[in-house]
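On to chain A.
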Amino acid sequence: MNPAQVVLIGSAILVVGAAAAALSSRWRSAVGALSFVFALAASVLVFSAGLSVLLANRAVTTGTLVDLPMVGASLTFRIDQLSALFLLVISLVLALTSLYSISYITRYRDQHLSRYYPLLMLFFAGVIGVVCMADWLFFLVFWEFMTICSYFLVVFEKENPVSLRAGLKYIIVTHAATALMLIAIIAVWQNAQPHSFSFAAAKQAVGELAVAKPALLHALLALWFIAFSTKAGVLPFGDWLPDAYPAAPSSAAAAFAGTMTNLGVYGILRVFLELLPVSGFSTAWGIVIAVFGVGSIFVGTITALAQDDSKRILAFQMIGQMGYVLLAIGTGLYLLPVQPAIAMLAFMAAVFHVINGACYKPLLFFNAGSLLLRTGQRNLNRMSGLWAVLPLTAITALVASLSIAGMPPFNGFVSKWLIYHVTILGAPQLPIFVLFGIVALFVSLVTLAAFLKFLGAAFLGENMLPEEQAKVGDVPLAMQLPQVVLACVCVGFGLLPMLPLTGIHRAVSALGALESAPSLAGLVGSSWAGLELSLFGEQSTGIWLPVAGMVALVLASLLAYGFSRLGAAKRRSVAVWHCGALVDGERARYLVVEPKTEPATAEFESRYQAHGLYGAFKEAFQSIYPTVKLPRVPYPRTLMSAFDADNWLFQPMLRAGDWLTQRFSRTHSGVPQQYLIWQLVGLAVVLVAIALWAR
Partner candidate 1 sequence: MIISKLKEALICFKAGRVTLPYPFAPHDPEDGFHGRVVVDAEKCVGCGGCAEVCPPRCIEVSDPDPDRRVLDFLLERCTYCARCAEVCPEEAVTVTKEYETATNDLNDMHMHIEVFMSTCRRCGRCYEPPTPLDRLMVTGFRPPTGKSEEA
Partner candidate 2 sequence: MTTAELVRALRHDFGAAIQSVEEPVSDKVRVAVTPESVVAVAKSLYRDYGARFLITAGIDSRKDRDGFDVDHIFSLDKEQIFFIVRTTVPSDGPHVAAITPEVPAAAWAERELQDLLGVKADGLLDGRRLILPDDWPEGVHPLRKDIKYGDWPPLGDGTGEATYPWKPAPEGTSTVVVGPFFPVLEEPTQLRLYVDGERVIDCDYRGFYNHRAIEKMGDSELTYNEIPFVAERICGICGFIHSSCYCEAAEEALGITAPRRARYIRSLMLELERIHSHMLWTGIAGHILGFDTVLMQTWRMREPLMWLCEKISGNRKTYGMNIIGGVRRDISRDLYPEILSVVEKIEQEWAQLYDAVQGDTILKARLVGVGMLPEETAKALAAVGPTGRGSNQAIDARADHPYAAYDEVPAKVITHPDCDNWARVVVRLEETLESVRWIREGLKEMPDGPVMATDIAETVPAGHWGVCTVEAPRGEAIHYLVTGGDNRPDRWRVRAPTYANLQALPSMIKDETIADVPITLGSMDPCFSCTERVEVVNMRSGEAETLTHQELLTRSRAATERLRGR
C-alpha cells in the first residue's frame, strides 16, 4: 500500500475515532483512553507514511478520490517531501495531545466531553488533509474544516464570556482571511488554462501572470500572504492569537501551536516557493515577508514580556517565534535569485524553526496546563516554588524555555543560529537584513527574559502549596509522558541537528524553486557531530559542534562543582533572609485548588510578584503593542447567540438527542456530528455556488 493511502486510512481512523468518542462521551473515564487508542493508531500510520516518503525522497499520491471535472477540482491525497515532514510533526503532536488530554481534561468537570475529543480528532483529520492536498479547492475545504473544529475547541469553556469573545474574534478574523484566500484561488483558477484548481495548474497560471499581469499577481500574493500569516499569527494579522490560545484548553492550544499555526508557514512555502517562479517577485516579497517577520518578532516578544498570564506569555511568544520563521523565509526569498545556496539554507532554517517550534510550543502549553491543573492558576503573580511539587514539569519547562529562547544545546539554538548566519552574513546586498538579524538576536534575549520570568515565578522561589497538596506530587503519568517525549526531542534535535536537517533538506529541495539546490553536505558540512557553514566558497563561516560544546560544558561544570567542594564546606538549610525581619506567618500560603472552569481564587501572594520583573524595560516599550481601546459596545445579543452555535445548535441537538435516546432507548445520537453535517452542507452550498458561477 502506498504511503498516501496509509495517510488516508489514518484520517479515516480519526473520523471513526471521533464518532466512537462522541458515542462514548458519557463515560468520562473511558472516552479519553478510547480516543487515545484511535489517535495513536492514526498517528502511527501517518508517521510511518511520512517517514517512508522522506526516506524514499519521492512524492506519492492516492489517485483521485473525488473528481469534480466541471470545476476542475479533484480530491487526491498527494504527499511530497514537505507534506511528509509536516505529517511527521502532526502525528507526533496528535499522539501526545491525545495522551495528555486523558488526564488534563478531567479539570473541566462541568463540560460535556462530546465537545472535546471528537472535535480534537476531527481537527487533526482536517490538519492532515490540508498538508496532503494538491488542489486548492480541497485545500480550502480542509482548511475551513480545521478552522471550524478549532473554533469549537476555543470556545470549549462555553460559560466563560472571555472564551466566547476570543472565539468570536478568532472566527471573524480567520474567516476574513479565508475569504481573501478564496478570492486568490478563484482568480488563479480563472487564469489557469484549462480552469483547474490543481497546484500544477496554479503554478502555470502564476508563471503566466508574472509576465502578463504583474500587478494582479502582486495583489494575489498579498491576499495569500495575508491569509496564511493570519493563521500563522503574524502581526498585525494574528491579533486573534493572544486571545484565542489562552481561551482554549491547554491541550487544544498545544495542538494548535504544534500544527495549525505551522500550516500558515506551509501555505506560504507552497505559494512562494512552489507556485511562484524565481523572479523579481521573490526579491520583492522576500523583503515584505522579512519586514513582517521582524515586526512580529519585535512586537510579539516584547509584548510577551509584559504578560503575567502563563498562557498569554506563550501566545505572544508564538507570534514572536513565527516572526523568526518569516524572517528566514523572507531572507531566503530575497536571496533566491542571486545566491540560491544561502537561500536554501534560509529556507532550511525556517522549516527547522517550524519543526522546533512544534516541539517546544506544545511542550510549553503542556507545562502551563500542568500548572493550571495543579494550582488552578494562570496568573504568574500567584504562583511560586512549584519545582518542589512538580519537578518533572519544572525540568521539562526549563528545557522548553531554554529551547524557545535559543540557548545551546537545545534545538531552538540551531535554527536561530542558522537564521543569524543567513541574515548577518548572507544578505550584505541589503544591509537592512543585517539589522534584522541583530534585532532577532536581541529579541531572542527578550524571549529568554520572558521565560526566565515564567520559570522564576512558577517554579522557583518558596513553595506555595500547603503540605497536603504538595504530597500529591507531579501531574499524572499521562501528562508527564508527553512532556518528557517533547523535552527529549528538544534535546535530541539540539544535539544532533543533522538528523532533522537531512529530512528538511529533502523537503525543501522538493519545492519547485529549489530543484537545483546544492547538497546537504555542501551547505552544512557532512559531519554528524555538528554544522559547519561555508557561505562563501571554501572558507568556513560558522561552526557549531553541539556534542563537543555539550561535553565541554558538562566537563567544565563538573570541574567547577568539584572545585567548589574542595573546602568540604558544610551545607545547611536556612530561611530566606529578609534583612533580619520576620516576615513569615504574615500571609496565608494556602491556595484553593478547585479544578473549575474559571480560575480559582487564591489567598496566596508570592513574595515577589512576577509582574515586577523588568519594570524599566517594559516602561521603555510600553506602547509597542497598542491595545486599541474599542468602545465597549456590547455585542448585539442576537449576533452573539448567532455565533455561539451552542445555543441554537448544540443545546437543542443535545436535548433532541437525549429525547431520542430516551425515546428509542439504547441508541445514542451522535450529536457533534451535527456540526460536521452542518459544515458539509455549507461546503456543498459553496461548491454548488462556485460550479454555477464558473459555468
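Definition applied: a residue touches a chain if its C-beta (ideal position, glycine included) is under 8 Å from a C-beta of that chain, and two chains touch if they have at least 3 such contacts; residues count from 1.
Criterion applied: all candidates are chains of the complex that A comes from, given by their letters.
Bear in mind the structure is a predicted one, so any value in this text is a computation, not a measurement.
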Interface partner of chain A in the complex, by touch - 1 or 2: 2
Residue numbers on chain A that touch candidate 2, as the complex places them: 381, 574, 578-583, 585-586, 605-609, 611-616, 618
